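Structure, as structure tokens:
Only a single protein chain was left out; the remaining protein chains are all shown in position.
Up next, chain A:
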Amino acid sequence: MILEARHVRRRVRGRTLLDDVSLTISTGEVLGLVGPNGSGKSTLMRLLAGLVRPDRGHVILDGRPMADLSQREIARRIALVAQSAETADRITVRDAVALGRTPWLDALSPWSAQDDAEVAHALRRVDLAHLALRDWSTLSGGERQRAHIARALAQTPQILLLDEPTNHLDIRHQLSVLDLVGGLGVSTVIALHDLNHAMRCDRLAVLQDGRLQALGPPAEVLNPAILAQVFGVRASALIDPQDGSRIMRFHPID
């Protein structure tokens, strides 16, 4: 399953939110999306999820233009965890995760044991099985975030789009979400703010003011020039004595 954006542009009321962005997500890879606030990460995610149309360029899923696919066909292949999605409804965690089965069901094909199994599996993967019957309103921010990820997993997608999935998570669960994403074997696009976390992606795309500034392996992309130009920081690299990996400390440039 390959997802591709070709020269996409999106304008809203005369403002260009995204301009001439081209990138390809190939099978099994984890592509990180980084950029300052308002750089267009969420906008690109929504384009890739087929929620909005580009007004120039195309999004192509497995060789077919997204515009030719029904919402349901897209949802069977692509799951999105949006940056913020809240509800005042009284539902259980399990019910919320069960929504992930929506693209596989309709009025004539009812809920089945397999759907139960997918939901249970998704809950266990994000470590929420013990909260399955809890009311949504009683969850902490991080637990909600994990439930949203479980909902996306229950969709059994081939491509996962995660918009800042580590928001609200404690450090252990941040790491476990990153590990989970790495171990899924599902093509993933993940928007992140923590550049050290971003280093764990297979490739990184850097957005600034709606334009793609760099695309490639993290170590190459997060070079001093990009860090200074896009993020306004300089980095000093430290080596973790435990495993020899490189960690960056950031300092503002004045």
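To be clear about the criterion, a residue touches a chain if its C-beta (ideal position, glycine included) is under 8 Å from a C-beta of that chain, and two chains touch if they have at least 3 such contacts; residues count from 1.
To be clear about the criterion, contacts and distances are computed from a predicted model.
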| item | value |
| --- | --- |
| Choices "Acetolactate synthase", "FecCD family ABC transporter permease", "Oxidoreductase" or "Electron transfer flavoprotein subunit beta" - which one is the UniProt name of the chain not shown | "FecCD family ABC transporter permease" |
| Among A:Ala67, A:Leu105 or A:Ala219, residue touching the chain not depicted | A:Leu105 |
| Absent-chain contact - pick from A:Leu3, A:Val21 or A:Ala49 | A:Ala49 |
| Contact with the hidden chain (one of A:Ile2, A:Ile60, A:Ala120 or A:Met248) | A:Ala120 |
| Contact partner of the left-out chain, one of A:Arg9, A:His58, A:Arg76 or A:Arg234 | A:Arg76 |
| Hidden partner chain, residues of chain A it touches | 46, 49-51, 70-76, 78-80, 82, 85-91, 94-96, 99-100, 102-103, 105-107, 116-117, 119-121, 123-124, 129, 132-133, 155 |
